[in-house]
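I'd like to ask you about the structure that follows.
A single protein chain has been omitted from the complex, and every remaining protein chain is retained in its original position.
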Amino acid sequence: MSQHSIEVTVNGEAVRAEVEARRTLGDFLRIDAGRTGLHLGCEHGVCGACTVMVDGLAVRSCLMLAVQANGRDVVTVEGLAHADGTLHPAQQAMKDEYGLQCGFCTPGIVMTLAALTADGARPTEAALRDALSGHLCRCTGYQGILRAARRLAQGTAA
Amino acid sequence: MKAAPFDYVVPDTIEEAVQHLADAAGDVSILAGGQTLMPLLALRMATPSLIVDINRIAALSGVSRAEGAVRIGATTRQAQILADPTVAAHAPGLTKATALVGHHQTRNRGTIGGSISLAEPAAEYPATALTLGAVIEARSARGVRRIAADDFFLGPYTTALEPEELVTAVHFPEWPAGTRLIVEEVARRPGDFALVGFVCALVVEGGRISRAGVGWFGMGPTPMRSRKAEQALTGQSATGLDLAGIAALAVSETDPMEDGHASAAYRRKVAGRIFQRTVGQALAEQRAA
Partner (left out) sequence: MSASPPGGVAARFVGQRVPRKEDRRLLVGRGLYVDDVVLAGMLEAAFVRSPHARARIKSLDLEAARALPGVRAVYTAADFAHFGLDLFNSFAGRGSGPTVRTLADGHVRYVGDPVAIVVADNRYIAEDGAGLVMVDYEAEDPVVTIAQARDGAPVHDGYTDNVGVAAATPDDPEIAAIFASAKHVVTGTIRHQRQAHVSMETRGIVVAPHGEGELTLHLSCQSPHMAARYVSLLFDLPETSVKVLSKDVGGAFGLKIQPWREEVAAIAASLKLRRPVKWIEDRLENLTSASQAREQEITIKLALDAEGLLLAADLDYACNVGCYPHSNDCNTFAMMLFTGAYRVPKLAYRAVSYYSNTVGQAAYRGPWAMESLARETMMDVAARQIGIDPLVLRERNLMTAADQPYAMPSGMVVHGVTPCETLELALAKVDVPAFRAEQARGRAEGRYLGLGVAVYVEPTTMAMGGPFSTDSAHVRLDPSGKVSVVVSTHSQGHGTQTTMAQIAADQLGVDVADVTVLEDDSSRGGFGPGAGGSRQAVSGGGAVSHASRILADKVKAIAAHMHNANPADIRIEGGQISVAGVAEVSTTVQAIAEAAYFTLDRLPPGMEPGMEAQYRYRPPPIVFSNAAHACVCEVSAETGVVKILRWIASEDCGVMINPAIVEGQIAGGVVQGIGGVLLEEIAYDAYGNPTAVTFKDYMIPTIHDVPEIEYCHIITPSDSEGGFKGVGEGGAIIAPPTMVNAIADALAPFGARCLDLPLTPTKILELIEAGEKG
């Protein structure tokens, strides 16, 4: 099996690794880059827990090979909050609205919300809800997540 | 759920890519958006020796117009298609279909070439291509081949592609402005594969239907086209149609299966109802317009 030398920008930091072709981006980020904030909930592209941003777009990291991210810019949930600890508006909205319980699906949800509201974008609540349908949560019944999305749509998140 | 070992190449050109396919003699998978291939690899249901990643071939991506059709490059992402103004203006049926494909996150990676090549019978793109008369452009080391969608989908996940062929683009013929387009599906949850999916294009001129496309997804081993229904619609007055009769005819040309999500009888019944309702609405809107 082929081995590949890759360099991926992860949360602004260059991460180099030798990876087997079959290594997923999700495994690379968790194991090689140490970004365990993203979680592997299904490894077949349904649950959304592993969602990260690749070149600014929310994608499922279990459905990309690590080698495909060579030269790309990846942001994980660890890369969202300010260095001073101020939460990203997507994180703050989720916190304020009790959008999480066990927290396992949360990083993926936050990444989708962050990607859709990047650069001051103000998607509609319906658009956010539609995008969030790509995430499974078993704890919250989506109630707080829905309210968090509404806050972001209304621009009332901190 | 970790993939079995494989080799990986990422060619920069179509020529290189098809040479890899030719050399691999079938024991190869093409990686486009990966939204279906990656789960199959993780489940070890696909265990190719070689993966050819076509994502870095610039010539494969993008939307253009040529020869009365909108040409969508194979690796054009579903999200790009959904947002593309050329597609919206000249192949609006494709825009409608794309809105129903998967989820935001998968549309950011998923490609039209991947979806067409996979030939999932319950997916939106193959049925849309079939109904609207799309042509699939494929390349191999031996050259370019254009395959009508009618001749392309042979069975579940089975197409007319040779193992060494790569889909390079899908050409959607431009239907006349004002064509009534329907893409409607019933799914257990939004974003899931359809239990019943319906694609329809109707051109109405001077109160008569001059051209019709009727197709289905989730209604058989392949995307299905109802030619008899198309013929029955064509030339008819847009008012006073025997919609129930034509719906029954259209459904008779499908071959739905029973699975864990719906019975075959359900699919037939609902297909007929959707046909009647949506075609009726479309013609009513046409009259009002």
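Observations on the model:
Note that the chains take the letters A and B in the order they are written out, and that residue 1 is the start of every chain.
By definition in this document, contacts are C-beta pairs under 8 Å (C-beta built on N, C-alpha and C of every residue); 3 or more make two chains touch, one makes a residue touch a chain.
Owing to the predicted nature of the structure, the values given are computational and were not obtained by experimental measurement.
Among the residues B:R44, B:R142 or B:R287, only B:R44 touches the chain that is left out of the figure. Summary of contacts with the chain left out: across B:A79, B:I209, B:I246 or B:A262, the touching residue is B:A262.
Residue A:C105 is the one among A:I6, A:A58, A:V74 or A:C105 that touches the chain not shown. The set of subunit A residues touching the chain not shown comprises 20, 22-23, 30-31, 35-44, 46-47, 49, 76-78, 80-81, 87, 91, 94-96, 98, 100-107, 110, 129-130, 132-133, 135-146. Although one chain is not displayed, its contacts with subunit B can still be listed: residues 1-5, 39, 43-44, 186, 188-193, 195-196, 260-263, 265-266, 269-270, 273-274, 277.
The rule is simple: only the chains that are shown with their structure count from here on.
If you average the CA atoms of subunit A and of subunit B, the two centres end up 29 Å from each other. Listed in rising order, the residues of subunit A touching subunit B in the complex are 1-2, 4, 20-22, 24, 27, 43-45, 48, 51, 57-60, 62-65, 67-68, 112, 116, 130-131, 133-134.
Within the complex, the subunit B residues that touch subunit A are 1-10, 31, 34-35, 38-39, 41-43, 51, 53, 55, 79, 102-106, 108-109, 189-191.
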